[in-house]
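With one protein chain held back, the other chains of the complex are shown just where they sit.
The letters A and B name the chains in turn, as written, and every chain counts its residues from 1.
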Amino acid sequence: MDVNKEVLKLRGLVVPLALLAVWWIITKNEWVSAVFLPLPETVAATFVKLFLKGKIFVDLNESITKVAKGFLVGITAGFLLGTAMGLSSTLEKLFGPLFNAVRQVPILGWIPVLILIFGLTELAKIIFIALGAFYPMTLNTFDGCRQLKKEYLEVARVFEFNKPRLLWRFILPSALPSILSGIRVSMSEAWMLVIGAEIFFKTRGGLGDMMWEAKTRVQMDIVFITILIIGLIGFILNYVMKILENRLLRWRISN
Amino acid sequence: MKKLITLILGLVLPVLILIGMEVVARFELTTSQLFVEPKVIFETLLDLIKGDELFINLGISTLRVFIGFVLGGAAGLLFGTVMGISRTFESYVGPIFNALRQVPVLAWIPLFIIWVGIDEGFKITFIAVTAFFPMALNTCEGVKGVSKSHLEVGAVLEFNRFKQLSTIIIPASLPAIFTGLRLVLSITWMAVVGAELVASSEGIGYMMYRARQQLQVDTVLVCILAVGLTGYTMNILLEQIEHYFLRRRKVAE
Partner (left out) sequence: MTQRGTLDIVNLKKTFNVNGNTTPVLENINLKVKQGEFVSIIGPSGCGKTTLLRLVIGLENSYEGQILLDGKRINGPGLDRGVVFQDHRLLPWLTVERNVGLGLEGKRNGKVVNKEIVQAHLKLVGLQGFEKVYPAQLSGGMAQRAAIARALVNQPELLLLDEPLGALDALTRMYMQLELEKIWKREAQVTMIMITHDVEEAVYLSDKVVIMSSRPGTIKKIIPVELPRPRDRASYDFMKLKEEILEEFQLHAENVFSYAI
């Protein structure tokens, strides 16, 4: 129990290093074909080469632009619908059932429909990503709008707050934690779906396509690298959102 | 009366959409061959229900989900429990677990295809992996969240490790485990559709893929309906099971 933090951190490196060693031994002795598992140094070399050549930045940019568009559209729509349903029970009854029914369909199931309607276009992909971001954002915003306790509503009544000020001072702040985690979930969903879009819509450009191309040509080193980069970006996005949440929700922390 | 109004309000938008489609069809507002009348969709639905194709494909997909769910879920449950109980274990595997968890599940597809091929093995592996991470994470958090005072009760009663686990830790983390299961269920349904869209010659995802290539919008829509409904049913089933296991707790709260 009294193991200090440094030791814990070092322990975390044991398994990855062991895996690396096993990987190296296996490939060095050619127990597995290099096609399936390239040498660690090959992967490292390819990694450097990719960044030096610079094409990876084009793909990176492509994916990030796409995800940004879809994400923004999705969370805006989700925020609006979530707030509307959270504030008005009539609107909830109007939109709720349809929303919940549509939500039951696995998101990838919409791909054939989107392709049929919009073709293999940029728009189809952005709608697809937006839809993925839309669900969690709507749900979280809706939940958040209902977080305000009855007790606080009474405070608002005592101070004779009107509707807009009630919304601004009471409802939205109390919904903020929920909304922010909605944004975070939507973001990681969108990031997954941009990769999905690039794979399933089978169009050129983006990290997903780069990965798929590498798969087709059985360039295992590039597959590894793209997984690494995609994971890393997902991690960074999540991390940035967490920091933002902590800053905006400072009021929750007690001494 | 109130329930009736709720029901009617809920039906307004779907009915409006149907009417809109019907109007477009009646007045021939579009020449697109992609547009189908509600009537046609309905007929296709009836046709597909009468035939075997839909049910066979749906059955295959459900089976895949089930196998992947069980394998990945069981592995995640075990892994998550051990990681939650043992800080030593967590200190060794936690970091790599968290690192791998960052990779969006769809990004694993190319790797698995190269390693496992595109046969049944690939689909099951992929589904199981998508099930593994959320299950392990939720279980681990559930186990870690078991209140100290409950654990102390066990310590005072001199429970051995097994007893501690079976009478305190597992029951106390059950709600979190069920949350994980529900999450896993919806993710595995997404995964099976994805796997079948990429590489398959059967299953509901494949059926959609083929219908899309043949521009059969009606079939695609019916498939969507079928997937949604199946997922929904399984979710309700799971909720019932959860309700059964946690039935005595709700009252106490």
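Here is the rule we go by: a contact is a pair of C-beta atoms (placed from the backbone, for glycine too) under 8 Å apart; a residue touches a chain by one contact, two chains touch by 3 or more.
Here the structure is a predicted model, which is why all the values come from computation and not from measurement.
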Note = Listed by label, the shown chains touching the absent chain are A
Task = Check the options A:Val7, A:Leu120, A:Val155 or A:Leu244 and report the residue that touches the missing chain.
result = A:Val155
Task = Determine which one of A:Gly12, A:Gly132, A:Pro173 or A:Gly196 touches the chain that has been left out.
result = A:Pro173
Task = With the missing chain put back, which residues of chain A would touch it? List them for me.
result = 151-152, 154-155, 157-161, 165, 169-170, 173-174, 176, 250-255
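Everything below uses one rule, namely that only the chains that are shown with their structure count from here on.
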Key: Distance between chain centroids, defined by C-alpha means - chain A, chain B (Å)   = 18
Note = So, in the complex, the side of chain A touching chain B is made of residues 1, 3, 7-8, 11-16, 19, 36, 90, 93-98, 101-102, 104-113, 115-117, 188, 191-193, 195-196, 199-200, 208, 211-212, 214-215, 218, 220, 223-224, 226-227, 230-232, 234-235, 238
Task = Sort out for me which residues of chain B touch chain A in the complex.
result = 5-6, 9-14, 34, 87-88, 91-96, 99-100, 102-111, 113-115, 186, 189-190, 192-194, 197-198, 205, 208-209, 211-212, 215, 217, 220-221, 223-224, 227-229, 231-232, 235
